[in-house]
Structures are given as structure tokens and as C-alpha cells.
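A single protein chain has been omitted from the complex, and every remaining protein chain is retained in its original position.
Entry: chain A
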Amino acid sequence: MAADMINWSLLALEPPGWGGVLLAGLMNSIKIALGGYSLGLVLGTGGAFGKLYGGPVTRDLMEVYTTVVRAVPELVLILLLYYAGTDLLNRVSAALGYGSVDISGLAAGIFVIGVVQGAYSTEVLRGAILAVPAGQMEAARAFGMSPLMIMRRVTLPAMLPHALPGLSNLWLICTKDTALLAVVGFSELTLVTRQAAGTTKAYMLFFCAAGVLYLLLTLVSGLIIRVIEARARRGWAAR
């Protein structure tokens, strides 16, 4: 019987079940996704404003950043940034006389995902800022606001509704990009799933379980995104 073919007790939270390990992996994935996405947003905001309002040098630098990061496969970037980045950091620290440093997988993961996300969100945010009517910023200037205040009080909130569809997409991509960190040995959901499946030989069970967890993450994200979007668009007439 089919029920006998699936040993559900393997999913128990306590050992010898692997459920707890899987959930811990999911938490790690979420941590990396949140951290990387936030870092990406900061880089993207800086990148977008740099590209739109920066001098020629800033603009060229941003262009190089977005072009290179978006041109190279993410897996390659992750391997490159992780190993080369760790190596570089160790050399620098050795040169300064601190000896080798141990970089936490979490920090490295957040950094790598953040750099990748930053390049994509630069373009999403740049497009969104361009979609804000110039009169919005002009009115702010006419009332004596400083450039920084205009950005904070007018440009950023006004561009948000234009940016959210693109940013939501990036978030979902980000949650799944965390799986790429399995190649550098970080214990996120995909890596622990492989370990669980390899140990127990219950491949079908564990990969389906992981699939369900990723699906749940996406569904919950969708709900939150909908709330944020409704709030950002509150000043928009129905159309």
C-alpha cells in the first residue's frame, strides 16, 4: 500500500526525524533572503539615484556594476564572491597582522545575495523614479526642500507604487536564490534537504517537503506583498 511506502515519521521534529533540521534550514534561507534583499534595496536605492542624478564618474561606476553583475551567472558570482571574497579578506587581514579570519556563512551569503539583488533593484528603482511626474519633485523644490528631504519625503514614497511589482518579483527570486548557497556549504533549506534525503534514501519525501516549504514561503510573501501594495497605492484612484 502507498501509505506504507512513505515513512512519515522521518519528518518528525525530533531526531531520528529530520523535520527540525529542515525547518532550521528554512529559517536560515529566510534569514539570508531578508538580509540579502535589504542590502540589495540599499545598494539599489543608491545605485538608482547615482545613475539618475550622479556625476559622469558615478554613473559609469553604477553602469559597470549593474552590467557585470547581471551578465555573470549567479552561481558563478556566488562562487567567485564567496571564495575570492573570503580569500581577499584573509589576505587583507593577514597583511594588517590579524591572522586569518573566519567568515560566517550567513554574513557571506547575505553579502553575495545582496550584491546580486542590488544590481537588479537598481534598475527597478530607476524605472520607478522615472515614472514619478517631474511636477512632484518640482513642487517640493519650490517649497524650499533640500535635495535629501525631497528624496525622503517625496521621491521615495511617490515611486514606491511603481516599484512594488518589480520589487516583489525580486523578493521571490531572492528566496529561491538562497538555494544556490548550498554549493558553498551553507546549511540552508536545499543543502539540509539533500543531507536528509541522502542519509535516509527517502528522496521523494524530502524534496517534496522542501518544495512545500518553498511554496509556503511564496504564498505568505504574496499575502504580505498585497498588504504593502494596497498601502502604497492608497493615493491612487481606482483604474
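The rule is simple: contacts are C-beta pairs under 8 Å (C-beta built on N, C-alpha and C of every residue); 3 or more make two chains touch, one makes a residue touch a chain; residues count from 1.
Just so it is clear, contacts and distances are computed from a predicted model.
Asker: Assign the chain not included in the display its UniProt protein name, restricting the answer to "cytochrome-c oxidase", "Polar amino acid transport system ATP-binding protein", "Monovalent cation/H(+) antiporter subunit G" or "Anaerobic dehydrogenase".
Answerer: Checked against "cytochrome-c oxidase", "Polar amino acid transport system ATP-binding protein", "Monovalent cation/H(+) antiporter subunit G" or "Anaerobic dehydrogenase": the hidden chain maps to "Polar amino acid transport system ATP-binding protein".
Asker: One chain isn't shown here. Among A:Ala84, A:Val101, A:Ala139 or A:Ile224, which residue touches it?
Answerer: Counting the whole complex, the residue in contact with the absent chain is A:Ala139.
Asker: Touching the absent chain in the whole complex: find that residue among A:Leu10, A:Val154 or A:Leu205.
Answerer: A:Val154
Asker: Considering the whole complex rather than only what is displayed, give the residues of chain A touching the chain that is not shown.
Answerer: 133, 135-136, 138-146, 149, 153-154, 157-158, 160, 232, 234-237
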